[in-house]
Every structure is written in C-alpha cells, then in structure tokens.
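Let me begin by presenting the structure, written as structure tokens, before commenting on it.
Right after this comes subunit A.
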Amino acid sequence: MPRVERPATPEACADALRACAEDRRSVRVRGGGTKDHLGTRRETDVMLETAGLDGIIDHVPADLTVTVRAGMSFAALRDALAKHGQFLPLDPPHVARGATVGGIIATNSNGFGRYRYGSVRDLLLGVRVALPDGTIARAGGRVVKNVAGYDLNKLFIGSFGTLGVVVEATFKILPVPPVAKAASATFTTPGDAFGAADALVRTSLRPTAIVVERTEDRRWRLAIAAAGEAAPVDRAMAELGRLAAARGASTEAIGDPEAALGPLREIVDAATGGAVVRAALPLSAQTAFAEAAVRVDRGARIVADAASGIAHVHLRDEAGVVAAADGLLAKARVLGGSARVERTAVAGLDPFGGPEPAGAFLMRRLKEAFDPNGILEPARSALG
Partner candidate 1 sequence: MTAAPPIVRAGLRGAALASGLRDLLGSEKVLWAREDLLLYEYDGAVDIATPDAVVLPNETADVAKLARFCAEHAVPLVPRGAGTGLSGGAIPVEGGVVISFARMSRILELDVANLRAVVQPGLVNLHLSTAAAPHGLYFVPDPSSQKACTLGGNVAENSGGPHTLAYGVTTNHVTGLELVLSDGSIVRLGGKALEYDGYDLVGTFVGSEGTLGIITEITVKLTPLPEDKRTLMAAFPTMDDASNTVSAIIGAGIVPSAMEMMDQLSTQAVEASVGAGYPLDAGGILLVEVDGVRDGLDDLLERIEVICRAAHAQELRVATTALERDKLWAGRKGAFAAMGRLASDYYVQDGVIPRTKLPQVLRHVIDVGERYGLRIANVFHAGDGNLHPLIMFDGSKGPAEVERVKEAGREILEMCIQVGGSITGEHGVGMEKTCYMPLQYSPVDMAVMHRVKDAFDPLGLANPGKIFPTPGRCKEFSLNAAR
Partner candidate 2 sequence: MIRRRGFPNADAPLPELISRCVHCGLCLPTCPTFAELGVEMDSPRGRIRLMKNVWDGRLDADSAAFADHMAKCLDCRACETACPSGVSFGKLMEAARSQVLAARRPNLAEALLRRAAFRGLITSPARLALFARFGYLSKRLGARTILRAIGMKRLAELLDLVPEKAPTSAALPARFAAIGTKRGTVALFTGCVMRAAFADTNAATARVLARNGIEVLVPATQTCCGALHAHAGERGGARELAKRNISGLEPLAVDAFIVNAAGCGANLKEYGWLLKDDQEWAERGERFSARVKDASEYLAAVGLAERPGPVRATAAYDDPCHLIHGQKISAQPRALLAAIPELRLVPLAEADWCCGSAGTYNVTQPELAARLGHRKAQHIVRSGAEMVVTANPGCQMQIEAALRREGARVPVVHLMDLLDRAYASR
C-alpha cells in the first residue's frame, strides 16, 4: 500500500514533492479518486491527496472570475457559484462522485458544453503548480486576457500530473442563462444523426450540447440542449425539428436537460466491463468512426459530442475487445484524430497503443526538465 500524504497547504504539497524527489519515491496524485481508470495502473510509493487544499480563495462576481484551491470538489464550487447566479461553464463527468478542480485540469476533463463555452484550456486563466523541486510556480493570471510570458496553463492541462501538482486555479465564469431546454430526435443511420448535428454546428445557434448516442436498440439518437435567452433557445429547438423532419425523424422535448444528458456524460463510469475507447476526431470523420465502431463490435454503445468530435465507444463484447480496441485506435489515427483506451477491465490492453505522439522528443525534454527523477505519475500518460 502506498503511503498517503495529504498536504494542507500548497507549500506543504511542494515540500512533500521535494522529499519524494530526493528519495526517488514515485507519486500518484489523487483528488476525488474518480479517474483511477486512466492510464496504466501501477502501484506508487506515495499517494498524494489534494483533499486538504480546499475552498474558494477569491470570487469577484462582477469580474466573472473565481480562484480556488485545486482540491475543491467541482460540485462544491458549482453550488457556491450558483448562490451568485453564476457558473463555471464546464460539465465534466464524475462530478457526482467527487471530481475535483485539480483533477479536471490535470486530465483535461470536459463535457458537452465545450462547443458553446470552451474547454478547460479555454476557461482556465491561471494556475499555481507545486513542482518536484519544491518550488511553486504561477502561470497565467487572474484576468481574462494575459499574454505575458509563456502560456504554461496549457502545458499543465491534460498533463496527468506528470509535470507537477496543480494547487490553485483561476477560471473565467459566466452568469447562469435564464432559460435552458433540450430535445432529441432518433435516426436509423449514423449518417443522418451526425448530418443533422453538423447542420446545427454550422448555424450561429451555439447549442450547449449536441450529442449523438447509439441506443440499446441500435438506433442513433441526437440530443441537443440550448441555454440563453428564450427566443434563441426556442429557435434551436425548432431548428432540430426541421432537421429531423427533413430526415424522416420526429423530435421529442426533454423535460430536464440534465436528466437526459447526465447518463450520456457518465458512459465511462457505467462501463464496468469491456473497454471504453475515447477518440478526438475531425468533425467530418465522426460518421466513419461510428460505423467502424459498429463493425468491430455490433453491440457497441457510442456517445459522441458531435459538435466537438469527441466520441466514446463502449466495446462490450469482451471476447474480441483487445482486437476491437486496437482497431478503433488505429482507425481514429487514420481519420486524422487521436484516441486512447479510457477504461478497461481487460488485461493486456495498452491504453495508448500505437506510435508515440508527434513531438514526443520535446515532451520528454519537458518531463526531464520538470521532473528529472521521474517520480510523478509513472505510466499514466502517452509518454509512458
């Protein structure tokens, strides 16, 4: 069992990292513990928990920015902002299970709203990061625009804790829109569903979710949500109706948008068996990718953020899952995108399988510069 460290301050966190680096003890960083499925599981000497780094540091509602400690749970932040009629426009998965701000940054965890509101990389204004040399560095700032020096926020977002531990973060936030509605339409082919989704993306309606789901009865359901003033929201719903009718489908209104979108967002948590492949694709490649997924596993469940080209495929046929997953990873690359196995219970499946990422030699130099002893999150990322 790894030793658990739970620093109460950023400084204590940096000290703990330095101690580990000096002793060459490997470290896994843990916020809410909701993403243990990512990467290759390998026991580390130390489990560094960020739960002690909790709470809002600064929130000026009129400036629409908030600064928090990274161990704060997303749910707690959401509730605190809601009291001011504001929200952090991210809708990542695992929130109900306790996902933290730091974990969301470290894994670049986004939801369906990224098309409308942007992803972590678009909303994060600044971070403080504890580094293995015991220092704490600040990147970015607390204002909405800042180009002074390098944009190191981007380096830490999605770095899986391999470069340092995010201890503090500042985000852009927004007022809660007055109206939110959702509706869905079900099609018989993926081409129709993604086609309708694409038509919506090319308007200036800017829905808050455009999701294509392959249902249990193997049909293709397009669910959209819109938020804002009433008139444009109603127009978005009407537009879905028009697009569906043109493809011979009918629409149904969804009472509570969150009740419909929530289960789609949690496809990874729901996938206890088989494997979940997650792909980031050029928009027009999604239909081909979905068809390929069905070819490798006829029972595949698919949830795609069709506005952003992020597709999750749950391969449920455990017998052929290794070959199916490898095939899909390769397919995503052929289509000009990238993919990884997000979660699997199957041994012997390389989560990143395939050639190393472009610019890997630069990434190694960066890893070497930030974590020369290689203590942070071994085997967690595509760099191994």
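Definition applied: contacts are C-beta pairs under 8 Å (C-beta built on N, C-alpha and C of every residue); 3 or more make two chains touch, one makes a residue touch a chain; residues count from 1.
In picking the candidates, the idea was that all candidates are chains of the complex that A comes from, given by their letters.
All values derive from a computational prediction rather than experimental measurement.
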item: Options 1 or 2 - which one, within this complex, touches subunit A; value: 1
item: In the complex, subunit A residues that touch candidate 1; value: 60-65, 85, 108, 114, 118-119, 121-122, 131, 135-139, 141-155, 157-159, 163, 174-178, 201-206, 229-232, 234-236, 280-285, 308-310, 336-338, 340, 352, 356-360, 362-363, 365-366, 369-370, 381-383
